[in-house]
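For this depiction, one protein chain was excluded, whereas all remaining protein chains were kept in their positions.
Going in written order, the chains are labelled A and B, and every chain counts its residues from 1.
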Amino acid sequence: MRAQIEGSQAVAEAVVLCRPEVIAAYPISPQTHIVERLSRMVKQGDAGRCQYLNVESEFAALSVLIGASAAGARTYTATTSQGLLFMAEAVYNAAGLGLPIVMTIANRAVGAPINIWNDHSDSMALRDAGWIQLYAETNQEAADLHIQAFQLAEQLSSPVMVCMDGYILTHAYEPVDVPDQNLVDAFLPPFSPVQVLDPSDPISIGSMVGPEAFTEVKYLAYQQQLRALALVPEVAGDFERQFHRLSGGLCTPYRMEDADIAVIALGSVIGTIKDAVDELRLEGIAAGCVKIGCYRPFPSLQLRAALEGVSRAIVVEKDLAVGMGGIVSVDIRMALQGSAVPVHTVIAGLGGRSISIASLKRMVIEARAERLNEPHFLDLNTTVIDAEQSRRREQRRAGPVAEQVLRAVNAIGARTT
Amino acid sequence: MMQVRIHGRGGQGVVTAAELLSMAAFTDGRYAQAFPSFGSERMGAPVTAFCRIDERVIRTREAVTQPDVVIVQDPTLLHQVDVFGGLSTQGYVLINSTRSVEELGLDEFLNTFPHGHVCVVPAGDIGVKHMKRPIANTPLLGGFAAATGAIKIESVVSAIRQKFPGSLGARNADAAREAHDLVVSRLRDDKGVLHARAN
Partner (left out) sequence: MPTQRIKFYQTGTYTAGNRLLDEEARTVQSRMDRTNSLNSGHRACQGCGEALGARYAIDAAMRASRNRLIAINATGCLEVFSSPYPESAWQIPWMHSLFGNAPAVASGVAAALRAKGRGDVHVIAQGGDGATVDIGFGCLSGMFERNDDVLYLCYDNEAYMNTGIQRSGATPPFARTNTTQAVGGAPGNLLGTGKNVPRIAMAHGISYVATASVADLHDLEAKVTTAMGMTGARYIHIHVPCPLGWGSDPAHTMRVARMAVESGLFPLFEAKSGVVIGRTLIRHKVPVERYLELQARFKHLFEPRRNSEAIASLQAIADANISFYGLLE
C-alpha cells in the first residue's frame, strides 16, 4: 500500500515482509528507527516466530547472525558508521563463510571527529569485505532493495549490504509503496541453505585453510561475486515483473542518450543531481547522470557502456581516501581505461554537508571550463582552511584540529544550512 | 514546489510537524517530502525541519535554504537564529506568540510581506487549552492550512489522527482546527499583518 512514511519504517516493513527468522541489532544513530520498529513488530507477533536479540555490540549482532544463518535461519541486522567498523572482523567472516545475511547500512560518516551525519565513509571502508553492496536512491528503492537483497544473498550464498543515506533517507517522510505479503512470498521463496549445522548431517564449518587452498577458496568467492553482475539485473527484472516498478539494477542512466558530460554518483544525491541536470539542460548544457546502484561487484562494463559518447565524467562521491582522493572515481577510471575521457573526482557531502543543486551546476560548469582542481572538494570553506593552516605553521603546539576549525568557522561565519 | 522550514526547539515536535505536513499533503494527492535538519540536539536546543510539497515527484535532497514558508514554533528563537534566512519576499510566516509583530520587534521586516502572509498565532495557548501543555506544532499546522491554502484542514486533521491514535490525536486535531478557524476569521478582517490573537 502506498503511504507517506518514514524511510526507516518502510525498510522495517519490507524486512518483515521477507519473513526473517533471526534479527540481532545494536542501536546507533541513524539506524535506530529501523530496529526499533522491527523489535516492535517482532514483539507484537507480526513476524511469526522471528527472534529479535538485543545484543551488547555490533560485533555481537553480526556474530549472532553468523550462527543463526549457519543454522539455516534467514537473518537481518542494520548498522552504520562506527558500528560497521566495530563489526568489521565479523563482516569479513560472514562473507568468507558464505552466509546470506542481509544488513542495512544507514550511511554515516566515520570519526574522528565524531559526526553522526551522512556520508559513505562507512560502507566504502568495507567495500572489499566480500559483501554485495547496493545503494538506494529513494526510500521506495531502499524498501525494494531489501526484498531483492534476500533473493540475491540466498541465490549466491553471499551476504548483502543495502546502503541508504543516514537521515537523508532513513529519517525522510516520502511516499513509499510497501508491497503485499503474497507478492513478496511469490517473489522470495523460503531460505534453502547450501550449508547448515544439523545434527542429522554433521559438517564442520570454518576450518583453517592453509596456503595450499586459500587462493582457490578466494578465487571462488571472486567468481561468485562476478555472478552477481548477471544476477542483480535479473533479480531487478523479476522484481519489476512482480511489483511493476523499477528498482535496483547495476547502474541506471538519466538523460544520457545525447549527454556530453556525465555526473556519476551513488545513493540519494542522485535525485538532486537529476534536478541539476534538468536545469543545466535548460541552460543548454548537455548533462546527464549515471547512478551506480550496485557498487560491489563493480559493474565496469555496464558503466563503460553507459558513459559511451561523453566527453567528460564527474564522479561525485561522499567519501575520501586520505592520501589518494576519490574511491569511486578510481573505479570509474579503471572502467574507462583506454578511453580519453577525463574523469573528475568531486568530494561532496562529507559529514552531512548539504549538496545543493546550485553547487552541482557550478561544479559542472567549472569542469567544462577546465577549472576543477583534482580532487575537487565541493563547497570547501577555503577561508577557514587558510586561517587554520597559517595558525598551525606559526604554532607547534597548535592543539586539536577539529576544535580549532570549529572555532574558526564560528568566528568567520558558518554557511547557513 | 512549496518549501517549508520549521524552527523550534528539541522536544517541541518540530520534526513531527514537518512529517504531519507531508502526510497531509500526501492525503491531498500531492507529492511531499519531510526531513529534519539532522542533529543530535537534546531537549531545548534549536531544531529545524523541512517539508517540500509539489505536484510531481520530489527528487532533490538538499536542505531548504530558500523557503516559501517559515514556521516558528518558539518565539525565543526569533532573535537567536536566522529563522527568516532565504525566505521569499512573497513567502508566508507563521509565528507562535501571544504578542504582536510590533512587540516582537519584527514589524519593520514583516510589514513588507503581502497581505495575510504573516500570522502570529497563540498556538501555545491553544495547545494548553486542548492538551494541557503548550504544544504549538499541531495548532500551527492548522494555521498553515488557513493562511496558505496549500493543504486542506481535513487533511491536517487526518494526518494527526493517523500519527496519534486515540484521544491524544483527537485533542491535537481540535487544537489544529481551532487555530485554523482563528486564522480564517482574522483573514476575513483583511489586515495587512495578521495578529491572530485569542479573544
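Assume a residue touches a chain if its C-beta (ideal position, glycine included) is under 8 Å from a C-beta of that chain, and two chains touch if they have at least 3 such contacts.
Remember, it's a predicted structure, so these values are computed and weren't measured experimentally.
In the full assembly, the chain not pictured is in contact with A, by the touch criterion defined above. Checked against the full complex, the one of A:206, A:237 or A:399 touching the unshown chain is A:206.
For the options A:49, A:218, A:244 or A:392, the residue in contact with the chain missing from this view is A:49. By the touch rule set out above, chain A reaches the unshown chain at residues 21-22, 24, 49-51, 53-57, 59-60, 63-73, 75, 89-90, 93, 97, 197-199, 201-210, 213.
Heads up, the rule we're going with is that only the chains that are shown with their structure count from here on.
Per-chain Cα centroids separate chain A from chain B by 34 Å. Those residues of chain B whose C-beta lies close enough to touch chain A in the complex are 15, 18-19, 22-23, 25-27, 31-38, 40, 58-63, 65, 82, 85-86. On chain A, the positions that touch chain B within their shared complex are 3-4, 6, 29-30, 116-118, 165-168, 171-175, 268-269, 271-272, 274-275, 352, 354-357, 416-417.
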